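A single protein chain has been omitted; all remaining protein chains appear in their positions.
Which chain is which? They are A and B, in the order written, and residues in each are numbered from 1.
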Amino acid sequence: MRYSALKILTEALTGNKGWQPVWREPEPKPAYDVIVIGGGGHGLATAYYLAKEHGITNVAVLEKGWIGSGNVGRNTTIIRSNYLLPGNEPFYELSLKLWEGLEQDFNYNAMISQRGILNLFHSDPQRDAYVRRGNAMRMAGADAVLLDADGVRKMYPFLDFDNARFPIKGGLAQPRGGTVRHDAVAWGYARGADSRGVDIIQNCEVTGFSIENGVCKGVETSRGAIKANKVAVCVAGSSGRVMATAGMRLPIESHVLQAFVSEGLKPVVDGVVTFGAGHFYVSQSDKGGLVFGGDIDGYNSYAQRGNLPVVEDVCESAMAIMPTIGRARLLRMWGGVMDMSMDGSPFIDKTQTDGLYFNGGWCYGGFKATPASGFCYAHLLANDAPHPVATELRLDRFKRGHMIDEKGAGAQPNLH
Amino acid sequence: MDNSSQPQRLTGGMVDRKQALEFQFNGKSFTGHPGDTLASALLANGQRLVGRSFKYHRPRGIFTSGSEEPNALVQFRSGASHEPNTRATTTELYDGLTATSQNHRGSLNFDLMAVNDYISPMLSAGFYYKTFMWPKAFWEKVYEPIIRNAAGLGRLASEPDPDTYDKGFLHCDVLIIGGGPAGLSAALTAARSGARVILGDEDFEFGGRLLAETYEVDGKLGSEWVANAITELSAMDNVRIMRRTTIYGAYDHGIYGALERKTDHLASSGGKPRQVLWRIYSKRAILCAGSIERSIAFGNNDRPGVMLAGAVRSYVNRWAVTPGKKVAVFTNNDDGWRTAKDLADKGVDVTAIIDTRRDTSFEAPRDTKRVLGAHVVNTTGRLGLQSITLSDGQTILADCLAVSGGWNPNVHLTCHQRGRPVWSDTLAAFTPGSELPTGMIVAGAANGTLTLGQTLREAHEVAATVALDLGHIRSTGSPSTADDEPSAITAFWHVGESRNRAWVDLQNDVTTKDVKQSHQEGFRSVEHLKRYTTLGMATDQGKTANLLGLAIMAECTDQSIADTGTTIFRPPYTPVPIGALGGRARGKDFRPTRLTPSHEWAKAQGAIFIETGAWLRAQWFPKSGETHWRQSVDREVIQTRQSVGVCDVTTLGKIDVQGRDAAEFLNKIYANAFGKLQVGRVRYGLMLREDGIAMDDGTTARMSEHHFVMTTTTANAVPVFRHMEFCRQCLWPDLDVHLISTTEQWAQFAIAGPNSRKLLEHVVDDGVDLSNEAFPFMGCAEITVCGGVRARLFRISFSGELAFEIAVPARYGNSMMDVLMTAGKPYNVVPYGTEALGVMRIEKGHAAGNELSGQTTARDLGMGRMVSKKKDSIGSTLSERPELNRDDGYTLVGFVPVDRSKKLTSGAHFVAKNVAPTTANDQGYMTSVAFSPSLGHSIGLGFIERGADRTGDIVQAVNLLANEAVDVEVVSPHFYDPQGGRLRD
Partner (left out) sequence: MIINHPLLGPRDAAEFVYLGDAALLNRPDWQASDAAEQFYDYQYLRDNPAGDHRELWYHEQGDRSWLIVARNTLSHEITKVELARDVARARKQAHG
C-alpha cells in the first residue's frame, strides 16, 4: 500500500477501514539467509537495505519485545554529522545524506526536519576545537558554519548572553542537522523491509547461538531454533549480554542515559542547541515538547532508569543557558541503556566466529547513525567486506592502537 | 455576601465565605473564596468551557478535581511569571489571580482552529506519517511550520523566570506519600511509635478523598477526623508535615524526589523561593496515593459538563459547588450511586442515573430516573453539555454528566523502578506488583483496598509493622474505624453502539476509533498503541485514559488486559518546573567561581578576566590609551622579554607527594624517569594514560629525599590527582607514598624576564643566593621572603626567559603580588595575563591544552624518546601499539605564513598545495596560533604527517569556515631562542 494525501482522503471518506497492518506478523521459518537479531532502528534498517540494495530478502529480524523498543524509541531524535575524525565523519555524513532522501525512499513520513544544530562554545580553546571540527566536516562534504556571539544571538535571542557564568562566544552550526520522529524511523524501515519480503518477528528472544567448529549456523530463540547462513547481531544496549552467549567479551560497557521532555509549548526553540559549558542540549518536537538531555549517569547499568543528580545537573545547565525555561515543566524522564564503547565510536564488523557479525557500541549517538549503520552493515553482510566509510569501525582497532576518540577521553566509556 | 455572582455555589463545604477573592479568567472578573481552586471558583460562577483540545480544538471543560486533569489547563499569571499549562484544578485561588485559556486562535468560544474537528476523519491516528512527503522541500518550509504552530499548548514567557528556587535534603525513617485516610492513619501509627515521619501531600489540605465524601471516621465527620489527626501530628517533634508537596519520583535506595510549592498560592512570592525541591532519604516509604477514577468512552463524551463522578462529589462536598443544575450519572459501579445521593442531599436536581449493570439494588434519589443495563450513546451541546441520549433512544436533559468507570489504584510510584503492576479482575484495575522500589510498602486505595474501613485498618497495620521493623517498639494504639462502603464493579469500557466519536484520551484527542485503527495497522503492543496514537502522552500522562485505551486494545486483540499489559510509568508523577530542578544554579551562580590569590590586586589594575574552567584569571591588563587587546598583550610580552613580568600561575595543579617510596611512585606515574632526580632539582615530566596517550605534563621538584612537589596543567589538576590516587590505592597499595592537593594552599607567581633575578633579590630574605651557580636553571628550594614568610622557589621557565616561580601560602598571595610589583618598579616590571603567557609559550613551542587533547602521543608531541623503556610506567606498554607508531603519524611542528603579513587560524587543516581540501588529502591541523611580537608575524603550532622530516615544506592551511587558505612553511616549533640560552643565564 502506497501512502499519500490522496490515500488519506479516500480512507477518510470510507471510514478509515482500508488501512492494512504496516508489517505482517509471520511465524518464523526454519531457516533464513540472514538473521538480524534486534528489531530496533539499526536492525530494521539493516534488513531493509539487505533487501533493497542487495536483493537479499530471505531475512528475519528477531525482536524480543516489540519493534522499536530499544533506543530508537527512547532517544532525543537528533540527526547531525558534526564529527571530527576521519574514521567517523564520512560515515555520519553518509548517514545524513541517507536521512535526506529516506522518506521518499521508504514512503513513510518520519518528519525528518533539518532545522539545524548549533553547538555553542564559551572559550577560545573550545572555539579552536570547533574550527578544527568544522573544517573536518567541510572536507568530508558536510556543511558547517562558524558563528560569533552576535550570530548566535540572532538565531536564539533568548539564550543568556548577559548574565552567564560562561558567556557564549559563538557556535558551530550545521544547518543540515535536525530532528526526526524517532518511532516512525523504526516503523518506516519495518514497512519497507516487510514489503520486500523480510520477516519481522516480534516477541522472539534469542537465547543463544548455535556455533559448530567456529562457525555460526543459527540461533536458539524463545520460539525455537532457527538456522541461518549469517547471523547479524544488532542489539545496542544489550550487546554485552547477547555476545556473552557467544563467548565474546567486548570493548563496551552498558550505561544509562536519561532524557527528558517538557509539557507541550508553542514554538520557542527552532533547531537543536547544545550548551558548551555544561551538560544540556535541547530541541522542540513538532508536538511542542522541549526534548532535552545531558550526560550519562556514569555507572554501569542495565536498569533503563537513572537517578536525580543527573536530572538536576541537566536542569541547572538548562537554566544557565536558557533562563526563560524555568516555568516550563519537565513532563517525563526516561532512561535508555547505551553501549558505551572504549573510544566513544561504534563497531560494524565480522567477529572471530564465521557467520557471526556484530554491530554495536553506538554510545548515545546511535539514532543519527541508523540509516548508515543499516546501509553499511547490509554491505558487510552481503559482501563480507566493510563499506568504504566504515572501514575503521573494527573490533580490533584497540589492539592496533587505532582509536577513534572524538573527545580524547581515553579508554573510559563513561567519559565519552 | 452576594451569592448571585456565584450562581452554582451551594451551602457548606470548606471555603471561607466571609472573604471574597476577585480573579480574572480571559479578562472577565469573577469572585471566589479562600479554599477554592481556580476550577471550583470557575464552576461556582457557571463557567464550564475552559479550554480547547490539542488536535481537534474541541471545547473542553473541567473533568476532574485533581492533578490528573486532562482538560482544564490555563495560562497562569502574566509577564515574566507567565506560566503555561497550569491545571486549574490544583491552582489555589488568591485575590487578583489572572488566567487565560490556551491553544485557540480567536476567542475561546470561537476557535478558528476548530476547523480541524470537521476534517477529523483525515486526521486519524498517524495520518502525518502517510503524507506531507511531496514535494520533498515542502516539509520544512510549508507543512512543518503549520504543524508546529498548530501544536504545543501554552506559551512560554519570553523573559527569564523571575523567581528563585531552593533545594533541600531531608532524612526520615518513614516517608508517607499521600495524606488521605490511609496516609493519615499510617502517619499517626508510625509517629506514635517514635519513628521520624515525613508526611507529604500534593493538596493544600490534608484529607484526600475524605474531604470529598460524606463519610464518618470514629463516629466523626471525615473532615473533622482529618483536622484532629493533623493537630496531633503537628504537635509531635518527630513528624514533618508537608502540604502542597508532591512526591514525584522514587529513586534508588529509598531516595524520593519531592516538590514543595511555597508561594504558588500567593499573589506574589515576595522574594521568597517559589518552590523547594527536596531529596528525601527514607528507610521505608508507605505509598498512600489513593486511586484515580477513570471514564467510560461513549459518543461525544468530551463536552464541557461531562465530568468524573468522584470529581462531581468533590466539588459538591468540599467546595460547595455544583457543576451543573441538572446532573445525570453514568456508572458501571456502586460508587456512581453515591454521587447521585450526595447531589440530591445538597438539593441538586439529579435527572437520571444510568448503570451499565442490570442487577443493582441501589435506590435512586426521589425524582431521579433509574436506568439499568443501559448506556449513554451520545451527547449534545456545542460549548457545553445540554442533553444525553441513551441506548434505548431516550434523551435526558443534563448540563452535567457524572461518569464513573471505576477507580484505578494509583500505582505510579510503585513502577518507577520498572516494576509492573498486576491486573485484578475483582477490582477491574491494576494493583501494585511484587517488585516495588526497595523499602516501599503500599496501603489503602493505592493498594487496591478501595473501602474506607479497610483502608484505615490496613494503613495502621502496615505502619505498625514498619515501625517495629525499624526498631520502634512504642505502642501505636488501635486504628481508626469507619464503615466499608459498597464498591462492586462490573468492568465496562466503551459503548460499542455509539456511532459518534468517543474519546479515550481527552487532551490528545485519541478516540476509540484511533485505538481500533492502531490495531488494524498492526500497532498492537501497548507501547505501539501509545506511540502511534499519542495515547497517554499529554501533560496528564493519561492518568484517566490509559486503562481505557488498553482495555479497548485488549478487546481488539482478543487478549486479556493482564496479557495486554501497561506502558511504563516514568517519573515525575506530575510535571516539575525545570526552574525548580535547576535551583539556585543559574546566571553567575551556575557554577562556583574560583578566584586566584591576586584577584583583588588584578581587579584594582583594571584587568580583563577570562573563565578558564572554574577559575577566573586575568587575561590581560589594559593601559590607558590601549584600544585593542593585541596592544596590551604585545606590550606585556615585549616588556617581559626585555625586562621582567609577573603572572599569577596559582591555577596550575599542585600535588604534594611524600613518603619513602615517593620517587618510585613518580617513576610509575611519569613516562620519563624520576628515580634519580636530585634533591633541590626540578624535572619536566610527561604523564601518559594507560592507553599510551599523553595525559598531562608539568614539572616536579624534589624538595627533599621523600618530598616532591608536582605541578599539573590547570585543566587536569583534578583528574590527575584522582588518577594518582587510583595508582596509589589500587595498583601499588604497598608503596609508602601519600598525596595531597595543595593547589588552593599555595599562591604561585611566575617572575620572568632578564631582570627577574634582580627583582627577586629585593624580595627574598637575606642568605638566599639566587646566583646561577647557587640556584641554576631547574633548581628548587624552600626559602623565606619578606622577613620570614615561608616560600618555595623554583627556577623554571614557561616563557623561555630567565625565570622563577615563587609560591607563598595562599593568604599572602594578594600582598605578594603587590610586593613583587613594587620591587620590580626599578625594572619597569609588567603584570601579564593568560594571553601573553600563551603567546610566549607558543613562541617557545611548549605544548598546552590544545596539543594535549587526549588524542596525541608522546611521539606526536616530539617527546617519544622521553618514554622510558627501562621501567614500568603507566601507558608504556600500550604506547607501543603499531598504529600509534606509524611512520606517517602526526608530529608537532611550527608553522609560519609564507606571506608574513597573513594571519593564521587555529583549527585550520593542512593540505598539500594545489590539491582539494578533502578528508583524503587531510595532513593535519593547526592547534595554537599567536601573533609573535618578538618575531613580528603570526606563528602557529600544529600536527602534520611526518612532521619531523618536513622542515621547509610549504603546505596550505585551509580554513573552509572562513574561505581561507594560507600558504605556510613547516618550521621548528621553537620559534624563540631555540638554543634556550636565555633561560639558563
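One rule holds for everything that comes next: a contact is a pair of C-beta atoms (placed from the backbone, for glycine too) under 8 Å apart; a residue touches a chain by one contact, two chains touch by 3 or more.
Owing to the predicted nature of the structure, the values given are computational and were not obtained by experimental measurement.
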Displayed partners of the chain not shown (whole complex): A, B
One chain is left out of this view; which of A:Val72, A:Val206 or A:Leu250 touches it in the full complex? A:Leu250
Which residue, A:Phe209, A:Phe292 or A:Phe398, contacts the hidden chain when the whole complex is considered? A:Phe398
Which of B:Glu725, B:Glu744 or B:Asp949 contacts the chain that the document leaves out: B:Glu725
Residue positions on subunit B contacting the omitted chain are 251-255, 281, 417, 438, 690-691, 718, 722, 725-726, 729-731, 733-734, 872, 876-878, 880-881
Chain not shown, touching residues in subunit A: 238, 240-241, 244, 249-254, 298-303, 307, 309, 342, 398-399, 411-414
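The rule is short, and it goes like this: only the chains that are shown with their structure count from here on.
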Just curious, how far off is subunit B from subunit A if you go by their C-alpha centres, in Å? 22
Given the complex with subunit B, which residues does subunit A contribute to the contact? 3-5, 7-9, 11-13, 15-17, 19-23, 25, 65-66, 68-69, 73, 86, 89-90, 101, 103-104, 107-115, 122-123, 125, 127-136, 138-141, 144-146, 158, 160, 163-167, 181, 183-184, 187-188, 202, 262-268, 277-278, 284, 286-288, 303-305, 307-308, 311-312, 314-320, 323-334, 397, 399-403, 405, 407-411
Of subunit B, residues touching subunit A in the complex: 54, 81-85, 119, 121-122, 124, 127-134, 136, 139-140, 144, 147-149, 151-161, 163, 165, 167, 249, 251-252, 255, 257, 277, 279, 416-418, 513, 517, 520-523, 525, 527-528, 531-532, 534, 537-539, 541, 568, 570-572, 575-579, 581-583, 585-591, 593, 610-612, 689-693, 695, 849-850, 853-855, 878, 881-885, 905-909, 917-919, 921-922, 925-928, 958-962
